[in-house]
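Only one protein chain is missing; all other protein chains are in place.
Letters A, B and C mark the chains as written, and numbering starts fresh at 1 in each.
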Amino acid sequence: MARSQETETQASAPPPRQAPGTLGVGMVGYAFMGAAHSQGWRTAGHVFDLPLRPALAAICGRDRAAVDAAAARHGWAAAETDWRALIARDDVQLIDICTPGDSHAEIAIAALEAGKHVLCEKPLANNVAEAEAMVRAAEAAAARGQVAMVGFNYRKVPAISYARQLIAEGRLGPLRHVRATYLQDWLVDPASPLTWRLKREHAGSGALGDLGAHIVDLAQYLAGELLTGVSAVSETFVRERPLLAGASAGLSGSADTVERGEVTVDDAAIFTGRLASGALASFEATRMAAGRKNALRLEINGELGSLAFDLERLNELSFHDHTEPAATAGFRRILVTEPEHPYLEAWWPPGHGLGYEHTFVHQARDVVRTIAEGAPPVPSFADGLQVQRVLAAVEESAAKNSVHTPVPA
Amino acid sequence: MARSQETETQASAPPPRQAPGTLGVGMVGYAFMGAAHSQGWRTAGHVFDLPLRPALAAICGRDRAAVDAAAARHGWAAAETDWRALIARDDVQLIDICTPGDSHAEIAIAALEAGKHVLCEKPLANNVAEAEAMVRAAEAAAARGQVAMVGFNYRKVPAISYARQLIAEGRLGPLRHVRATYLQDWLVDPASPLTWRLKREHAGSGALGDLGAHIVDLAQYLAGELLTGVSAVSETFVRERPLLAGASAGLSGSADTVERGEVTVDDAAIFTGRLASGALASFEATRMAAGRKNALRLEINGELGSLAFDLERLNELSFHDHTEPAATAGFRRILVTEPEHPYLEAWWPPGHGLGYEHTFVHQARDVVRTIAEGAPPVPSFADGLQVQRVLAAVEESAAKNSVHTPVPA
Amino acid sequence: MARSQETETQASAPPPRQAPGTLGVGMVGYAFMGAAHSQGWRTAGHVFDLPLRPALAAICGRDRAAVDAAAARHGWAAAETDWRALIARDDVQLIDICTPGDSHAEIAIAALEAGKHVLCEKPLANNVAEAEAMVRAAEAAAARGQVAMVGFNYRKVPAISYARQLIAEGRLGPLRHVRATYLQDWLVDPASPLTWRLKREHAGSGALGDLGAHIVDLAQYLAGELLTGVSAVSETFVRERPLLAGASAGLSGSADTVERGEVTVDDAAIFTGRLASGALASFEATRMAAGRKNALRLEINGELGSLAFDLERLNELSFHDHTEPAATAGFRRILVTEPEHPYLEAWWPPGHGLGYEHTFVHQARDVVRTIAEGAPPVPSFADGLQVQRVLAAVEESAAKNSVHTPVPA
Partner (left out) sequence: MARSQETETQASAPPPRQAPGTLGVGMVGYAFMGAAHSQGWRTAGHVFDLPLRPALAAICGRDRAAVDAAAARHGWAAAETDWRALIARDDVQLIDICTPGDSHAEIAIAALEAGKHVLCEKPLANNVAEAEAMVRAAEAAAARGQVAMVGFNYRKVPAISYARQLIAEGRLGPLRHVRATYLQDWLVDPASPLTWRLKREHAGSGALGDLGAHIVDLAQYLAGELLTGVSAVSETFVRERPLLAGASAGLSGSADTVERGEVTVDDAAIFTGRLASGALASFEATRMAAGRKNALRLEINGELGSLAFDLERLNELSFHDHTEPAATAGFRRILVTEPEHPYLEAWWPPGHGLGYEHTFVHQARDVVRTIAEGAPPVPSFADGLQVQRVLAAVEESAAKNSVHTPVPA
């Protein structure tokens, strides 16, 4: 790390050959997700025993000064301003896509066609058609030994991974209910500005794609089965918001003349559904829940037990074993920090908790191992497409008076 | 109390005249709700300053021995086996109806026509038509100075009542979300028997009417506005259950030949909806959530703040004030046990919490005051009817592929 | 109850003979504790199957108007202004002492000598000598078949009683730690007035006797063993407080001339100790913990498990079973509302919680059963004396530079 920080980050220099046993990563995008992924790539090899060492080969962004600064800050050896150049680099074997959803398909397909592995942030695409094209490209690439994965990082929270394990072992029995909410509050203030995340052409959807995609994926992942249909309602409570500073040149800047633009995505989406087994599911994704900062909450009830989770307390899993005598039964708070727990073999002693960013360290670990071992990618682009189909069914139902709308198989 | 316990409870004896200043109560039904209401009537006058003293005049049930035992146990001065005789008693000014829903309309209407005040357990009736007839009877009676109220007792939890006060004062600003669940688990075991609560002809519906009625009422009460429509799904996970012992005479009793009957109500109902202001609402009522015993949970988010409540911790109210600086903001746990809090003027010092049954003490207080002061009854039969209409819309939507179904005004 | 309310409460009238099968109660004191005990006596017979029916025969206080009002409010059949007259009543078999500690010994001993059963509020007395005299009187009375009990009502919280059961069954194994705090905040404000509770001559001590007595008793009750010695520190943070209004006649009432008096008891006492088995214990009793209203918190750790309790959430018990596999172990939140739990055979369905006052209903149940069954009284005056000896050792240690001070056996 010290040495790489000394390195000048020059895109024009011939990229260094990676030593055998490394996996050269090229990342597109360097905002929030870029920073988080960087931390994952930097750390995974120092914590886990990995078959390949992730090398932060090059980062890519359109603004030269900004991307150079990002490379220096986050520890990337080089910087590119054209993602096609990034894909072309010999020292890059994996393209990590951290851009807004409207560019996912183009970059991912090009990278796969160029023989690179791909990790793509969620939601996989801004619509089903793009996601389908990405799956086709991934299938063709898989035949050539390439890996394509989607960044549902919350599967990598140890408590979530352990919950999946308990359910797969049958500890909950037949499932009856899944309830999932993802509540944030950063749009509560009507004066919050109109960013790209609030425009359909860039973000695809609002809370639905950003937050809803996570809870749809987690509900299905944990249950081990898919949604067959949904019934939905969505809302944009604040339909106009101030344009970002600089976007309204020539304005006097006085408060009463601030220029506003239309919000073209949802602030919130709530929906119900059924899983294949007949279990009922409910979902709520919103950016308008005052005081809830990152409240991704899940509860699953089965005939033999229940599980509950809250991302704001991500080191904990609540488990109720309904086979216990009633007098001593109750939801127990498991601190998911024991060496027996998923991903915990390499971290700290019991009770010394992990944080949000560790999901990206774990994701990096899993991507590297999948590539090295030739294992089927999980979660795959096909998983990402299926979630996209659920989101599309949600939007269709919301547009059709909430009528139950099947999710195509 | 000591004296009344010594009294022989004989329905044949001429009922004693109540002293001036008492309110003679006649209660129909003596199971769970009867016990809870008895505790309310017995206690209210010893805790609150009341304009009329509730007198436990007579209790009514069909089985003579059982109703006599109930009268002795619960402190009623007399016992009747015919509710018409109860209504006819001179020492009874209020009929308190604690029977299953299929008898609510007949008893309530007869009592009102006989000039009695009425308190009727929720849900008001088993269908909208019955509820409408009850409202008509209540309106006619109101013109004669009679009071008719419905037993939405959870409004009387101090934390709920205080939450309503905070919302009415504008502390949450415009509302965005209401989410309400009422989770129980007493039907999780498929061997749980087929009681009257699982038969449509007696109970009207299942979790929907029993649990859903409470959360629909509370959501609207707290928000101060009504649902305009709903989209629903419901399910009966266990469609046959063992008949109650004694109901299957002649059976060998061996496990493999136990007689089963059909469950004709829902185990669970989940639905979404909109309030008049445009706020989104979600609801879940279920008896199949393993480990959740009485988890009536509410959260309301507005532009200026949020409130959250859990009936399993009924002395607490969570309040987030979104107008505070972000660095010190957070959901605060208010112990709703201060003398300034609703109903708390007469109880214990701060931190010395109340329990479930206190809702019935508070209900008794409010009924007595409403009668004495001639105030409009809250919650009224009209409120009960409106909830019934929501429940009917839920059932209609569930039967029509979850399509959004308006609630008639 | 209705009938008793109609009764004129006249101390001069000859007391009515109780019917066979009743236990006539005479209560001294009618403030906070009097109200709570009244609720216990009124309710116990309506909820539990009791061998004797508690009859609220007479209440006693020095002020005629006040005690008459209290009798009417709380449902007592008669009122006395002299506790000796109360003891003399034929319709009184049990004297319930709810006065400040400085009168406990005199009343209790007189009642026992008069052949009455006695229930005495805690702390048993204001010093060890008084408590010893009370124990001698109780022993003599026991030989005559009388019962003497002390009102450690928190033993009657179902969660506490169930915790004792789990420990007695060996679920915690050998004990290592007991930690107990009882935190309140009603003296945080320096302007809070100087009541009798802050004067040594009436209250004996401050937080120590009021709050510390409870946690000393509970720690020993739960552990099933006694403290052998303690090391203590105590403090009076606010040494002068305003005299109560009316106590400073002739003052102008302006803020700067308000008369103040000396606080002669502790605001807080903290102490450590050892149980007979060698387990370590820590205690803190304070009225100066801002925001803590009634935070009686207990945790007990043993080789096989742990238990935790918080009176502000009195329907819950946290239990960690250390014999479980580490991956699924954790503190479970038991809702102590199942029919199998202590005292719950007669209350509401699971999850429908109880409150503070139910401890007095349970206490009434236990007193009645002890008397009817001739069982050894638990907790006895001897238990109260032993707690008094612990409190005395605490005061001695605090006065002697915190040196470890043995508790006499």
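We adopt the following convention: contacts are C-beta pairs under 8 Å (C-beta built on N, C-alpha and C of every residue); 3 or more make two chains touch, one makes a residue touch a chain.
The shown structure was predicted, so the numbers you read here are calculated from the model rather than taken from an experiment.
One of C:L50, C:L304, C:A327 or C:A346 touches the chain omitted from the figure, and that residue is C:L304. Contact residues of subunit B toward the unshown chain are 162, 166, 319-321, 325-335, 338, 340-341, 350.
One chain of the complex is left out; on subunit C, the residues touching it are 172, 176-177, 179, 181, 183, 185, 188-190, 231-233, 235, 237, 267-268, 270-272, 274, 278, 280, 282, 284, 286, 288-292, 299, 301-306, 320, 322, 329-331, 401-404.
On the side of subunit A, the interface with the absent chain consists of residues 1-7, 18-19, 22, 32, 36, 38-39, 42-43, 45-47, 53-57, 73-75, 77, 184, 186, 292-295, 311-315, 335, 337, 348-358, using the contact rule stated above.
Here is the rule we use: only the chains that are shown with their structure count from here on.
Placing every chain at the mean of its C-alpha atoms, the farthest one from subunit C is found to be A. For this pair, subunit A with subunit C, the centres built from the Cα atoms lie 55 Å apart. Distance between chain centres (mean CA atoms), subunit A to subunit B: 43 Å. As a whole-number value, the distance joining the C-alpha centres of subunit B and subunit C reads 35 Å.
Residues of subunit A found to touch two or more other chains are 320, 329-331.
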